[in-house]
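Structure first, commentary second.
Just one protein chain is left out here, and the rest sit where they should.
We just call them A and B in the order they show up, numbering each chain from 1.
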Amino acid sequence: MSSVIWYLYEFGRKVWVKGFFNGKTSKEIMEKPDRFRDFPKVLKKNCIGCGACTSSCPSPNAIKLIRDMDDKDHHGITYPVINKGACIRCGFCAEICPSEPKTLECGENHFITEKFNIVPSKRKFIVDDFLCIVCGKCRDACNVNAIEEINNRFRVNEKKCVACGDCLKSCPVKGAMKGIFINNLEEQKTIIKLIVDRLESFIENKKEELDKLDNLSLVKIQYPLSELWDEIIAILPDEEVAYEVTENAINRLKIRVMTWNEDNCKLCKLCVDECPTGAITYNEEDNRVKHDKNKCLRCSYCYQTCPFGVVKYFVVKFLVENNEENNNDKDINEIVKNKVIGITIKTSPLSAYLSD
Amino acid sequence: MILPIGPIHPSLKEPLRLKLKTKGEKVLEAEIDYGYVHRGIEKIMEGKPWQKCIYLAERVCGICSYEHTQTFAETLEKISDVRAPLRAQFLRVITNELDRIQSHYLANSTFFKAIEHETLFMYMLSQREHIMDAIELLTGNRVNMGWNVIGGVRMDVKEIHLKQILEKLEAVEKNHDRYVGIFENGPIVGLRSKKVGRMTKEEALKGRAVGPIGRASGLKHDLREKHHTYCENLEFKPIWRKKGDNFARTMNRFNEIPQSIDLIRQAIENLPEGNIRSDVEIKSGYGEWRNEAPRGEVLYMVETNGNLIKQISIRTPSIMNIDSCAKYMLKDVATVTDAVATYATADPCIACAERVAILDMDKGYDTYKLL
Partner (left out) sequence: MFQSLKNIVRKSSIHVCIVNCGGCNGCDVELVALFSPRYDIEQYGIYIHNNPREADVLLITGAVTEQWIHNIKRVYSKVPEPKIVVCVGNCPISGDVFNQEGGTVHAPVSNFIPVAAEISGCPPRPSEILNAILSTGPGAISNRGRERK
């Protein structure tokens, strides 16, 4: 009996009756607390277009920088756009946004102090003290004051740097400010090795031209970059990184090429004892002196020793050049089609001393 | 007869295939097929800066997501020889224990769903909502909290948050004992849970069961005892039971909830003033760290290269627990329905478990098996 009365009491309550007939969830549960991190709110006009948000986002495809169309009076403004289908609502973009006031707002994350902001980026900026002329242009160009002067030398503060690349553009000395890719180091090594191997074999095939070279003249030949490009992309799929690594590697590359002309060899075997790595061997069965290219250091001892001119020694430099002038393509694949590797070959400066 | 259950099945929350070898209703043996949620998360982390990896570590598992970030952060702190400031350590304890409470409530509610006790199932979930509110209030999200960073925590708490958390805990505590009483003294629930799915201490040792599952079988193993924050500042004693059946496992989880509430109270009372985050320069090197997640021991092995993660390997408790469940608990269970209930008490979290791929090099790539 008591339970029946209890049931009547329970079901007679106003809240229960209301809930039973309305059948609606109470409004309170839809409310979100202050700290709730919703999708980031974008305030377009504060954006400085540095790209810190895109490089810091843990989710690919979540955030993109876009630029409005230019009109007559103004340049179009740049601002980030959030893709709601991929944003994980971590609020990290709001946390690291360097603009003042912040472009992105998310929960309470944009109140986090600037002191700890470290932007993960695929590029790391380093000042080369040897080349830097301490002009201070990079410091002026930096939007976030990441470049500091310590003891009359410039340093990039990694904790402030947003990797926008403005310092690189403003630097008047080529190579004084370096943007290095810190990921995919193994792939970068493989690319450089591939380039060196290819160019070396290409030059050695041009034996006839090399034989004609005397001490003063140069040979200039060209090699299209697009022949290498497919293999490079297969190693490192990120086109932007791959192109920059390739270009830097080729521009800095300086290799020594040796040619081995066996017809002149009189089997004096002087070079066999001189070679420090044992790359040159005398084979009794064939009665020949052999040169193993894979062991060779290109140290030029054999070149200095040989009295008959079997070995020839060249220094080769490279530069990435435009094939046709005035190309304004933006797609990297298009740019690569128009690029050639200019190869400059001259005889080693040693030859001047030797001939004297 | 072999009876397959899953990967989509009314009583499983996650995809996994349970193969039961039965004779009549009796289960003789059980086998488990993994591999439905392998995403390759360790491989994704390689070569990325820790700022991104800490969000990825969170997504190893959705239920115990907090413990993964804490362990990841503490591993990197160990590599670079620093400790988070004391206030940050206490805040980590608070969030960690809140996460543990909600996970235990969820685990028990799945057990009650498996034995068709809808009332307790609903009670558990409504208790859990209070805790979820507290977590959301503190960190800003209900599941993936994004709360930890290397060298501390992201945001400070205010007085008002702590007050609200204590209120929520009181709301939980008010009904907790009554619900435990319903389970402990209910005759029919007892029939479904006592002496079902037993695992002895030796078997638990052999199967390397950890966490509440191991503790219910008599292994007094709780890594919180050895953690520096707990042993230096807080009073803590692991809870364990001897029987090792479904009842013991569920009760062990129930009893750990007031203990966690007590730990949160201690932490809030003794919460020191100071910084919540210190500036850490991460060194290159290799480090290991273990922590007690709601389901047991989590192990992170990380090799760093400055700011970047070179290599990472994660061991989660679920893989051992599911394995010992299949080998020892499901053996000789009286009915198939009990087998499902036993599986639910082992608190499986498959998203945790699957990160490894095993390749059979002799047979080629086609025969690979994901774990």
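What we mean here is this: a residue touches a chain if its C-beta (ideal position, glycine included) is under 8 Å from a C-beta of that chain, and two chains touch if they have at least 3 such contacts.
Just so it is clear, the structure is predicted and the values come from calculations on it, not from any experiment.
Colleague: Can you say which of B:29, B:129 or B:173 touches the chain missing from this structure?
Modeller: Counting the whole complex, the residue in contact with the absent chain is B:129.
Colleague: From the listed residues A:42, A:63 or A:88, report the one that touches the chain absent from this view.
Modeller: A:88
Colleague: Pick out the residues on subunit B that sit against the missing chain.
Modeller: 7-15, 35-41, 43-46, 55-56, 59-63, 65, 106, 109, 121-122, 125-126, 128-129, 132, 142-144, 349-352, 370
Colleague: Please output the residues of subunit A touching the missing chain, sorted low to high.
Modeller: 23, 25, 29-30, 32, 36, 58-61, 83-89
To be clear about the criterion, only the chains that are shown with their structure count from here on.
Colleague: Please tell me the distance, in whole Å, between the geometric centres of subunit A and subunit B computed from their C-alpha atoms.
Modeller: Distance between chain centres, rounded to whole Å: 40 Å.
Colleague: Name, in rising order, each residue of subunit B that touches subunit A in their complex.
Modeller: Going by the criterion above, the answer is residues 47-49, 51-52, 55-56, 136-141, 144, 146, 149, 154-155, 277, 279, 307-308.
Colleague: In their complex, what parts of subunit A are in touch with subunit B?
Modeller: Interface residues on subunit A, with respect to subunit B: 33, 35-37, 56, 58, 88-92, 95, 107-109, 112, 115-116, 118-120, 182-184.
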